[in-house]
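Could you have a look at this structure, given as structure tokens, before my questions?
Note that one protein chain is taken out, while the other chains of the complex remain in position.
First chain written, first letter: the chains are A and B, and each begins at residue 1.
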Amino acid sequence: MPNLALAFAAFVLTTAALGLVRVARGPTRADRMMAAQLFGSALASVLLVLSWGLDQPTLIDVALVFAALAPVTIVAFVQRAWW
Amino acid sequence: MSWAAWWFDGVLVGSLIVLAWGSVMARDPFTGIVRYVIFGLLAALTWARLWAPDLALAEAAIGAGLTGALLLSTLGRMGLSRSSGHAGEALVPVPPRLTGRKPLPLGFPELVLTLALAAGVAIGAAVMHLGAARSPGLGTAVVALLPQSGIESEVAAVLLDFRAYDTLLEMAVLLTAVLAIWCLGVIRFRRSPWRVDPVLASLARALVPFLLLIAAWLLQAGLHGPGGAFQAGAILGAAGVLWTLADRRALRLGERRSARVGLVLGLGTFAIGAFLPTLVGRPLLTWAPGSAPAWAWGIELAIAVSVGLSLTALFMGGLAEVPHIDEEEP
Partner (left out) sequence: MVTWVAAALIAAGGAFFTAGLVGLLRFPDVYARIHAVTKADTLGLGLVALGVALVQPSPVHSARVLLVWILAALASGAAGHLLCRAAWLEEVEAGKRDTS
């Protein structure tokens, strides 16, 4: 069980890590921020699956924090750092 | 360790190193900031992987929300080049060397990276060899003294009972930081050039109550498990940051009495609790037997409020002056 959860987690983590290409390439700043947004959601789902696989319910709280605070960075970007 | 664990840890560690390198060596500051924010997210995951959920919560709250917002806000104020390549006008004078990269000797950064990696591997190998990774440190002593304190969570007991002195002084440091920032004077913010977005206003209105709920949940969870005052305070700080960003009126924390009271609430409550025992002849900062859980509860609440307001004040970066909506409407 933990193995399966870790395998899924590793897969999603690899997927998100490949998104770093867009951070390097993306011509606009929005592209780079989107890669960070993808990372945030991917890590939240990784934490949810690990909370099940490793039997650690507190990771759900960490995922909650991730999901709730990811937009704050984007709002700061749009409001302050776009131009 | 299974192949899945190796894959996971490998990608995690590899990404951390790549992001750290990329963040420092990025060609433009914005890319560096984005990589740094992602690095913070991965750091939170690392803490979770290392079975340290309190740290993971704190890192998630601060790394995912506050750090990114702070750095991006700073970047905006420096007025560095936009994505289209034109330099904006800076609100503060920016030293020229920050806008261009001074070339380092060829290969120097790579050499530093190699040495750092080698040192990391060597230290890790030494730690594993000594078996230090499996030593509980002071953990057994804490567990032995836990019933005496009455607080259920080991972390909470250490922070608010056994080593309450540290936490008290941390609150003082935070308050000093806010005062120091306020000494910098009035801060001018450049408004976004387009009209306020109703979706942004709705997002703030919908999200902030959720954030308050999550903070309250973490606060009460902290007394018997992962969570606690600082994590809750960081969430409150993020809520304050979100509100500041979404509302064109500044929160004017420096001027409202309720905000000033809130900022000193943590340190004040803690200090009162620290000095109260001296009135009855006990040493400083000694809880009466059995009263530790009650004090912990009250102090955690006060600390969370103070930390939240302090982080918002630190993000605002000064005594804010944003023109009122009625003045600036075209």
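Here, a residue touches a chain if its C-beta (ideal position, glycine included) is under 8 Å from a C-beta of that chain, and two chains touch if they have at least 3 such contacts.
What you are looking at is a predicted structure, and each value in this text was computed from that prediction instead of being measured.
Taking the full assembly into account, the omitted chain touches A, B.
Where chain B meets the missing chain, the touching residues are 84, 194, 197, 199-200, 202-203, 206-207, 210. Hidden from this view is one chain, which touches chain A at 4, 8, 11-12, 15-16, 18-19, 21-22, 25-28, 30-31, 33-35, 37-38, 41-42, 44-45, 48-49, 51-52, 57, 60-61, 63-64, 67-68, 70-71, 74-75, 77-78, 82-83.
As a working rule, only the chains that are shown with their structure count from here on.
Here chain A touches chain B in the complex through residues 2-4, 6-7, 9-10, 13-14, 17, 20, 23-24, 27-30, 32-33, 35-36, 39-40, 43, 46-47, 50, 56, 58-59, 61-62, 64-66, 68-73, 75-83, going by the rule given at the top. In the complex of the two chains, the chain B residues touching chain A come out as 2, 4-5, 7-8, 11-12, 14-15, 18-19, 22, 30-31, 34-35, 37-38, 41-42, 44-45, 48-49, 51, 53, 56-57, 60-61, 64-66, 68-70, 72-73, 75-77, 82-83, 88, 189, 192-193, 200, 203-204, 207, 210-211, 214, 217-218, 221, 225-227, 231, 235, 238, 241-242, 245-246.
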